[in-house]
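Working notes, structure below.
Of the protein chains in this complex, one is absent; all others appear in place.
Naming follows writing order (A, B and C), and every chain is counted from residue 1.
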Amino acid sequence: MTVITPPSTATSVEVRLPSRLGFEKVAMGTAASVAKLMGFAEDRVEDLKTAVAEACINAIEHGNHLNEKLSVGVVLSMDANTLEVKVIDNGDGMSAQVAPPDIDRKMHGEEDPRGMGMFLIQALVDEAEWVPATIEGKSYCRLVIRLDKELI
Amino acid sequence: MTVITPPSTATSVEVRLPSRLGFEKVAMGTAASVAKLMGFAEDRVEDLKTAVAEACINAIEHGNHLNEKLSVGVVLSMDANTLEVKVIDNGDGMSAQVAPPDIDRKMHGEEDPRGMGMFLIQALVDEAEWVPATIEGKSYCRLVIRLDKELI
Amino acid sequence: MSMQIETTAKVEKGTSASGTPLTVIRFSGDISSNSKEAVLGTYQKLPKDVNKQILLDFSKSEYLNSSGIALVIQIMMEASKSGQTIHVFGLTAHFQKVFKMVGITKYATVHESETAAKAAVA
Partner (left out) sequence: MSMQIETTAKVEKGTSASGTPLTVIRFSGDISSNSKEAVLGTYQKLPKDVNKQILLDFSKSEYLNSSGIALVIQIMMEASKSGQTIHVFGLTAHFQKVFKMVGITKYATVHESETAAKAAVA
């Protein structure tokens, strides 16, 4: 088992899930609870839930290759206005640019019908970043949503 | 930070919370997600949520004495019909018998108006146990709810 | 950062179906150890001689725990001493069960709805 050390400055909640599809819904439930307690509006909570689910699915599928011996770590760090979620896996990770899905190309069979997860993550949260594994640390996807955004 | 090793036989989800009142609601959200996915009926999910909340409050207050440097661990282990939740703290724990609250005594000021948490835990789940800390392990409250119970 | 949702309480004067004056305390937010002022404090500010029928409205409280329930018991203790009657409504089926489990229903009446509560006050 892995130890994930949350940043000491922010308050954080940590979840560890088995690498089995479906468990992303548990992370959604936890993230939703945290976001609601922080005062996020319902639509932002929905945005976060989808982003967290997609990041977990990628960690389960692409990072941990559905190996149930490996777990996916979800670290939720919060301060007064910001919720940061790191979804951590045991793979090499990636830092590639995310091309938005091109529905025309998909409809013409020129692009995989899949490949929308990373785009959705980026589109739904205020900040999204993919950090590849290094000697010191694991691969993770980091998302941030901010409370003030909803006041606009 | 503490490492909690879940039993290797069951599938498990682990949550780690700061010892601050209010965070029990995050554990409620996670436990509810797991229970819903396992197919528990709505009223059993509510029973579990209250039991998990009360166990977390006790771990935060009595186990970790509101010391935010300590975290409360929640390990949810599931198999086809059973959900076991362990709520782990850094205190000595307790194994005392739980006396049900006596409302008459409370009304006459002969008993603290509080002191209903452990009773509720026991009353709401199928199994409840308090395991004190030992040299090998930490103090925890263990609850079990079973899926078949709702078929009766 | 607090993870507790502040409890607020609004006091409203009304009458029962049969015309008896009553006082409704409408809570919102969490009902927990943090709610002493809003729950017990609000009740205690009501003059005990003119507020004999007290209705506690929990329909806007999503979260209730045993420390919050202990505050309700404290209201019941004081109410019993001053000849007030406590009625509760707005609880989910789950919390109606919990209130019964801890014995609250022995000293207060729990109603399905505000209408039912107001109809029950003689």
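Definition applied: contacts are C-beta pairs under 8 Å (C-beta built on N, C-alpha and C of every residue); 3 or more make two chains touch, one makes a residue touch a chain.
Predicted model, so just to flag it, every value in this text is computed and none were measured.
If the full complex is used, which shown chains touch the chain that is missing here?
Computed over the complete complex, the missing chain touches A, B.
Looking at A:V15, A:A53, A:V75 or A:I88, which makes contact with the chain not pictured?
Of these options, the touching residue for the absent chain is A:A53.
Provide the residue numbers of chain B that touch the chain removed from this figure.
11, 37-38, 78-80
Mind pulling the chain A residues that touch the left-out chain?
Counting over the whole complex, chain A touches the hidden chain at residues 20-26, 43, 46-47, 50, 53-54, 57, 101-104, 106-107, 109, 112-117, 119-120, 123-124.
Throughout what follows, only the chains that are shown with their structure count from here on.
Chains touching chain B and chain C alike, please list them.
A
Starting from the Cα centroid of chain C, hunt down the chain whose centroid lies farthest away.
A
Please report how many Å separate the Cα centroid of chain A from that of chain B, as a whole number.
Inter-chain centre distance comes to 28 Å.
On a C-alpha centroid basis, what's the spacing between chain A and chain C, in Å?
Averaging C-alpha atoms per chain gives centres 42 Å apart.
So which stretches of chain C touch two or more other chains?
3
Give the residues of chain A touching no fewer than two other chains, as numbers and ranges.
Those would be 11, 37.
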